[in-house]
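Only one protein chain is missing; all other protein chains are in place.
Letters A, B, C and D name the chains as they come in the text, with residue numbers starting at 1 for each one.
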Amino acid sequence: MPDTAIAEAPAKAATGGNILQVRNLEAWYGESHILHGINFDVNAGEVVTLLGRNGAGKTTTLKSIMGIIGKRAGSVKFNNQEIIRATSDKIARMGIAFCPEERGIFASLDVRENLMLPPVVREGGLPLDQIFDLFPNLKERLNSQGTKLSGGEQQMLAIARILRTGASFLMLDEPTEGLAPVIIQQIGHTIARLKREGFTILLVEQNFRFASTVADRYYVVEHGKIIDGFSNSELAANMDKLHAYLGV
Amino acid sequence: MQALYAQLLVGLINGSFYALLSLGLAVIFGMLNIINFAHGALYMMGAFVAYFLLNLGGINYWWALLLAPIIVGIFGMILERTMLQWLTGLDHLYGLLLTFGIALIVQGVFQNYFGSSGLPYAIPDQLKGGMNLGFMFLPIYRGWVVVFSLVVCLATWYLIEKTQLGAYLRAATENPTLVRAFGINVPRMITLTYGLGVGLAALAGVLSAPINQVRPLMGADLIIVVFAVVVIGGMGSIMGSIITGFALGVIEGLTKYFYPEASNTVVFVLMVLVLLVKPTGLTGRAA
Amino acid sequence: MADEFILETEGLTKEFAGFFAVRDVALKVRRGSIHALIGPNGAGKTTCFNLLTKFLKPSAGKILYKGQDITAMAPADVARMGLVRSFQISAVFPHLTALENVRVALQRQHGSSFDFWRSKSVLNRFNDRARELLNDVGLSEFANTPAVEMPYGRKRALEIATTLALDPEMMLLDEPMAGMGHEDIDKIAALIKRISAKYTILMVEHNLSVVANLSDIITVLTRGQVLAQGHYSELTKDERVKEAYLGAGHA
Amino acid sequence: MTTLTDDTLPTTPRAMRDEMTVFVVMALLLAAVPFTGVYPFFVMQALCFALLACAFNLLIGYGGLLSFGHAMFLGTAGYCSAHALKVWGLPPELGILVGVAAAFALSIVTGYISIRRQGIYFSMITLALSQLLYFIYLQAPFTHGEDGIQGIPQGHMFGVLDLSKPTVLYYVVLAGFLAGFLLIFRIINSPFGEVLKSIRENEQRAISLGYRTDHYKFLAFVLSGTLAGFAGSLKVFVAQNASLTDVHWTMSGEVVLMTLVGGLGTIFGPVVGAFVIIAMQQYLASFGQWVTVIQGSIFVICVLTFRRGVIGEIAHYFRRSL
Partner (left out) sequence: QDKTVKIGALSDQSGLYADLGGPGSTLAAQMAVEDSGLAAKGWKIDIISGDHQNKPDIGTAIARQWFDVDKVDVIVDVPNSGVALAVNNVIKEKNGVYINSGAATSDLTNAQCSPNTVHWTYDTYMLAHTTGQALVKAGGDSWFFLTADYAFGAALERDTTAVVTANGGKIVGGVKHPLNTPDFSSFLLQAQASKAKIIGLANAGGDTTNTIKQAAEFGIVKGGQKLAALLLFLTDVKAIGLETAQGLNFTETFYWDMDDKTRAFSKRFSGKMKNSAPPTMVQAGVYAGVRHYLKALEALGGNPHDGVKVVEKMKSMPTEDDLFGKGEIQPNGRTIHNAYLFEVKKPSESKGPWDFYKLVGTVAGDQAFTPLSESKCALLKK
């Protein structure tokens, strides 16, 4: 079965128009070829989760979309515009925001500066008070140095700061890593709410239990390829297969 | 006692050069993570550009104050685009060596064409003469240097520490890729920053042209002292280098009075002492 | 008493410019147990670890290890007494091979580490022991791979092997499963279980299933203070713990 | 700091064998110099700097510590040896001993002060210390200020080797260099060297394993400083003078440069680098004013195009450690 067929099949079931279209995406770190032709779509307003084992290439996929991988090939269309050749600052300004797995909190900036750092690219971002509702810790530590936050607080800050920008397409790389269960639940609620407000979210998650509470559709990545894809409703039917893929 | 006041004031004047130079160095180090060894050479270029503007183009000191930093700044930006750019993410050492090489080339070329003893540059008429302060004769030009550099220093500090642009810059130092992925054209910003730092050096060059000889090697020895200022202030700390710059000028002035033989050494003594007590300089952020 | 509890703290406090990251914590870790430290983000768990291993100086309080006051010791000396930690972000020597990584730890105890005049081939006598340790954590095939080239989960395993090489009495593990796939989690959990027969383990972990399965006793920290302590089954019933940490959805 | 030596390959037994082979070839080539018509003084000078660069490399390439004041050991040993030879009239072997002992003492003092500083601050404090020393030497009567100590007698080593004969001097210098080189090679491949490498890789981790890392760095510093001093003492016999240039910061910079041109963190790189730079100084001398421009261009090209240095690039190409 060709890859494209897998990718498109579930997409039809989803809502809204196609916002991101990835075709034959390949990527390299120096000499090593990591992505070998990734194909998938994301429709406006849905939450799509990439699943896969450690090192499958999930993060690399997000980075390639964002344009921060040295060498990449294939096609990535955002709102029908080809962005595979664009530089990452242009891509960001088109309305894609990325929250990296290593969080990327800036040590030389305090929490407030970290939060205010990403420029607003369009209307419609979350106002600060809402952000503080979501993450009360941040409000308390507003004047601390960014990297003096605890691991989990840094994760919150990393998510919070891209909600402000007004980008409507969010890519979150393992946002729950290192977070306490309470906070994970909160993030789940936030994602659900963002979705209601019209955000589109591409999520990478190891925590399958969490993903299942928020995602509309799943793709499974292995060895730099999409090997399967199904919607949330098909989840139960696919559980066995999934266990095999992820080694749960 | 009067003599002492005079020495303090004179020290402050020298301090303003240290402050301006180390400020540019701190901006460049703080933002680009490059130890700009070419700083002394660019300072020298600033003075030379002022000389040429006057002698070839008939452009006076006041315009030179504006134009020389721009011209040298553009030169710096070309350097950044063609060479320094390729060193992002590498160890400090490479930037240091590259800029050291650039300094040798620039100084060598100037020496070839203008010899090493230097060229004269007169004090602008408006600033000639001096005031008798009672305890000393203060050349007006020197007074102007202090005031002007203080203003420039504070303006630069405000720009970097208090504006959004400054936050971008600081963030880009740590993780340029990510900042770029937030939608900021980091390479352009870095180029401009380097231009700014270099422009500050050139500005100091123009300021010093009427006081010192316009010589190809005028910056070569200064650079080490200026490094020390930046280190004492805490690498990359803007306020740290401004304050240390002025303070060092004063301390050096006092040394010249009490024990002149040590006046070139005092900065290093100070550096050792400061680093012994505060391992990352006076205001340095932890490594 | 000193025999029963390998590590005790009294009134342990850490203040950062007016902010109390850890406040008045009294912790008792029983010899031979797996003791988990959980709590919401920013509760002070990592800070606690840093205090115990002397990477931070306590603002107040006392730390007793094997009945001895270690409050004023240097980090390396604490490690020499058999109290060894792992880091929240994995810590290996990236350009050494797995075998060399472990050997560095073995070498420390054998007193030859200042010998600059001897050939390093004297270190070969540690190879067998190093291989054994790698084998224990399932890394035999990686013995000659530089650590940089190893997958994330394997690096964590390597870190544990290195720590074991010191033959510690007590290990502090900071989120050993963070960022790991399910496969690896199970492997490491099994490993921890296995080594707990010989060592006392104090660990921080957010993965509740791991905490539930492994730990003998759990201390819950919030806002730098101890909120509750007990077995997993007891804590899940505790409303305060639910609110502060587990969240409403937890049964 | 890690980007400096990211390319370092793990040393395998095969790598050790490669290195020994190259060493033997190098030693033979150098031993043959007097028979080739190559000017021996040039080679001797280069050998002294090569030893200095190797000592420096021990600190940065394997300890991750960039000293920007290594000239102070070179110069101090030079002055002390020169003084011992000329004023006290000691025989060469004792003259060398005096110089090395002085460098040893100096490295203990400066190491104690600097070793706890990190990264760039370490570099700067070493620079500051060496500048201090520079000014002291400028003032101290026994150094004769900017005139330096001139016309140092070469004498008879162990009473038999007449060092005023170029060939004899050459082999003595060569022997000194090879001995120093082998010692460094041994240090790198010793149990101590292993610990040093691991500290460079991840200091926090090394501490958590119970290593008092400062002690190891200190020992590395003292070894490196003392060996640099040995190079300085040898140099006195070659140049027959000891001057301020040897303590000036530009000399410290030159050492960095030699090491970088040859290949940082490679065993043979500093040797090659020293030969390249010294040759450059010698043969470019006739270009007069353009020397600095040419030198500057070479640095720029080196940093931009072959950052691993001559040996580093070769090693990388063959995937060998050299």
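Here, contacts are C-beta pairs under 8 Å (C-beta built on N, C-alpha and C of every residue); 3 or more make two chains touch, one makes a residue touch a chain.
Please read all numbers here as calculations on a predicted model, not as lab measurements.
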Contact set of the excluded chain (shown chains only): B, D
Of B:Y141, B:Y194 or B:F227, the one touching the omitted chain in the full complex: B:Y141
Identified contact with the non-displayed chain, of B:G24, B:P69, B:G95 or B:G108: B:G108
Contact partner of the left-out chain, one of B:A122, B:V151 or B:L273: B:A122
Hidden partner chain, residues of chain D it touches: 39, 41-42, 45, 135, 138-139, 144-148, 150-151, 235, 239-241, 243-246, 281-282, 285-289, 291-292
Contacts of chain B with the absent chain, listed as residue ranges: 3, 6-7, 10-11, 13-14, 108, 111-112, 115-120, 122-123, 130, 136-137, 139, 141-142, 208, 211-213, 215, 217-218, 221-222, 253, 256-257, 260-261, 263-265
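Quick note on the criterion: only the chains that are shown with their structure count from here on.
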Contact-richer chain pair (by C-beta pairs counted) among A-B and C-D: C-D
Distance from the mean Cα position of chain D to that of chain C, given in whole angstrom: 42
Centre-of-Cα separation between chain C and chain B, whole angstrom: 48
Interface hub residues of chain D, defined as touching at least two other chains: none
Topology of the chain contact graph, where touching chains are joined (line, ring, star, complete, other): ring
Touch list for chain B against partner chain D, complex: 35, 83, 86-87, 89-94, 97-98, 100-109, 111-112, 224, 227-228, 231, 235, 261-262, 264-265, 268-269, 271-272, 275-276, 279-281, 284, 287
Chain B residues touching chain A - in the complex, by the definition given at the top: 164, 167-168, 170-171, 173-175, 177-186, 285
Chain B contact footprint on chain D (complex, rising order): 1, 3-4, 66, 113, 116-121, 124-125, 127-129, 131-132, 135, 139, 249, 253, 256-257, 260, 289-293, 295-300, 302-304, 307
